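Only one protein chain is missing; all other protein chains are in place.
Chain lettering (A and B) follows the sequence in which the chains are written, and residue indices restart at 1 in each chain.
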Amino acid sequence: MDNGVPTGANDTPPILEVRNLVKHFAIGKSLSFKRNAGVVKAVDGVSFELRPGETLGLVGESGCGKSTVARTLLRLEEPTGGSAFFRGQDIFKASPQELKAIRRRLQVIFQDPYASLNPRMTVAEIIGEPWVIHPDALPRAERGERVRSLLENVGLRREHAERYPHEFSGGQRQRIGIARAMALDPEVLICDEPVSALDVSVQAQVINLLMEIQERMGIAYVFIAHDLSVVRHMSHRVAVMYLGRIVEIGTEGQVYNHPRHPYTKALLSAEPPLDFTSARKKHQRIILKGEVPSPANPPSGCRFRNRCWKAQDICAGDAPPLESKGGHMAACYFPEDDNTAAP
Amino acid sequence: MTTAEQEALIIRRGVPWWRLLARDKFALAAALWLLILFACFLVGPELFGKAATSLNLRARNLPPGSLEHGWLMFLGGDALGRSMIARLIVASRNTLTVALCSVVFAMIAGGILGLIAGYIGRGVGHVIMRFADILQSFPSLLLAVVVLYVLEPSVTNLIVVLAITRMPIYLRVTRAEVLEIRERVFVDASSALGGSSYHILLRHIAPVVAPTLLTILTVDFSIVMLAESSLSFLGIGIQPPEITWGLMVAQGRNYLSQAWWLAFFPGLAIMLATLSGNILSNWLRIVSDPEQRWRLETPRKSDE
Partner (left out) sequence: MSETPVLKVDDLRIQFRSGRETVHAVNGASFQVNAGETAAILGESGSGKSVTASAVMRLLQSPPAYVSGGTVHFKGLDVLAMPLDRWREYCGRDVAMVFQDALTSLNPVFSVGWQIAELFRTHGVASGKEADERAVELLERVGIPDPAARSKDYTHQFSGGMRQRVMIAMAIALGPDLLIADEPTTALDVTVQAQIMELLESLREESDMAMVLITHDLGVVADAADNVAVMYAGRVVESGPVAEVLSRPGHAYTLALLDSVPQARGKGGKLRPIIGSPPDLARIPKGCAFNPRCRFATDICRQEVPPSVAMAEGRVAECHHADQVFNDG
């Protein structure tokens, strides 16, 4: 499979580099390897780069493996193959001490604001936990004040430090999670569906907060979501995933305005347009047939082929590699380059 | 209300625990009773030792209810005319020692093994679970009988035997809880921050498991007291002249038709002790859980 790591326009070295990441889950008893019922190929060769201060949106539907990518990068799961580098340091081969040092710089916020905070700890304890794990990061005497200033930075109040998570709303809890992730001054933040579980009007608060933090502190985000418009709003570059692989990657303008991969096109057309300022007509929707195949049994060759209106025999053979057109890459033998009409 | 005020949480005065205790009449009564028991435990044998052993053949099998022979005989006299009240108080020390020590040891041993089995899993976990299976397969009473028959039935041996037979349940429950908590997102968050297994077990898992174990402990408390009573009945429990409530029940069994109070009051003592333990542990469980505490804090009528 081609390495197809896209390089951005500028020459600053990437802060996060992922090459051919593979994560398979075995189905069946772990003790008897021979009787493996099968393998779920959750992530099957994902490569991308992240530059300092930019946001890479990782978008895809359920089962595409985007959350697994996040968990594997954080080494909450051990990868089956491939490599990932943080500032040149190999994340997967790092020793426990090296990994701990990397974790100070590579942080995460989770999707579920209700489950990601320990209900028995006060907000101060939750935000302060990073310093308990990394005592050298901040002297004990300064921690109390830092907790309160972090709370203010995320738009909460200093008095909230003594409260428990259940006293807060979903949006506020997500902010507490963000404050916790900021405690160690990370350089990269992996956001695993951070607004999906929130109400529409609250999503805006958290999105604004994340963008403001990025402006102020220059943190790079890997922003994982299934909501296309949110990803579009936040990201500089976007990667589209399908069944464990990246099918398209490019700048936000490239991917949203001139999608090259048929799946991207279908995905974009499935989201109804919200622009009411122009006269609304019933837009032509591409309705894909069938459903996403199981990652335990993906189609051979191009995984999208049995739902694609363009599929030919060649698509069942070797999987199409990511081909670049001016930095905008798509894994398709028949990309939508001349704006051919939808089926 | 301005938006700023809306955003701010109402500054509630946290209610201190003693006031919460005072509000809950049952928990308060339970706490007081346990306090009394604790006092008996501490100074009972010293204060009432003599009265518990002094024979008074005129008060043999004296029925309860009269103050003729003094207030100590209010609950009656046993077969040798000794004061029931005094014997109950003196017996509390041994009873509580045996019961508390065995359940606490069972909880600690079972809890630690369960934490290991649940968190690490794989080989070690399997071995521990099979060990627990074996332990649980023996009828606990039979195991106790065998062990105590071979060794001497002393207080220490009794505690060890009872602890071992009770341990598997703590082990299983701990392991089951750990398996579930381990998957929770806040544990992932701690891992992602760099938390070691040790840190996670201590900071996140143990505090969530502990209340469940304490609840089981209070139920186990009564089971152990009754088990000890059965062992005494079989003659391999505490040996006279040492005395426990269980032994008193066992001894009183023979006189049920003539002197029911010989078995009744020790039985009642066991029941009240376990009931208080249950009520108080239930209250403690609610108080120590931040999410549940509001149930006790919110007063009946609306604040406004």
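Criterion: a contact is a pair of C-beta atoms (placed from the backbone, for glycine too) under 8 Å apart; a residue touches a chain by one contact, two chains touch by 3 or more.
Treat the numbers as computed from the prediction; the structure is a model and nothing was measured.
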Of the residues A:233, A:258 or A:310, which one touches the chain left out of the display?
A:233
Which residue among A:169, A:297 or A:312 touches the omitted chain?
A:169
The listed residue (A:96, A:272 or A:326) that touches the chain absent from the view is A:272
Since one chain isn't shown, list which residues of subunit A touch it in the complete complex.
61-62, 169, 171, 199-205, 207-208, 211, 226, 228-230, 232-233, 266-267, 269-277, 280, 282, 285, 287-288, 290-292
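We take it that only the chains that are shown with their structure count from here on.
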Return the distance between the CA-based centres of subunit A and subunit B, expressed in whole Å.
50
Considering the complex alone, what residue numbers of subunit B touch subunit A?
7-9, 11, 184-186, 188-196, 199, 203-204, 207-208, 289-291
Can you tell me which positions in subunit A touch subunit B when the two form their complex?
71, 74, 76, 99-100, 103-104, 107-108, 110, 112, 115-120, 129-130, 132-134, 157, 159-160, 163-164, 166-167, 177, 180, 184
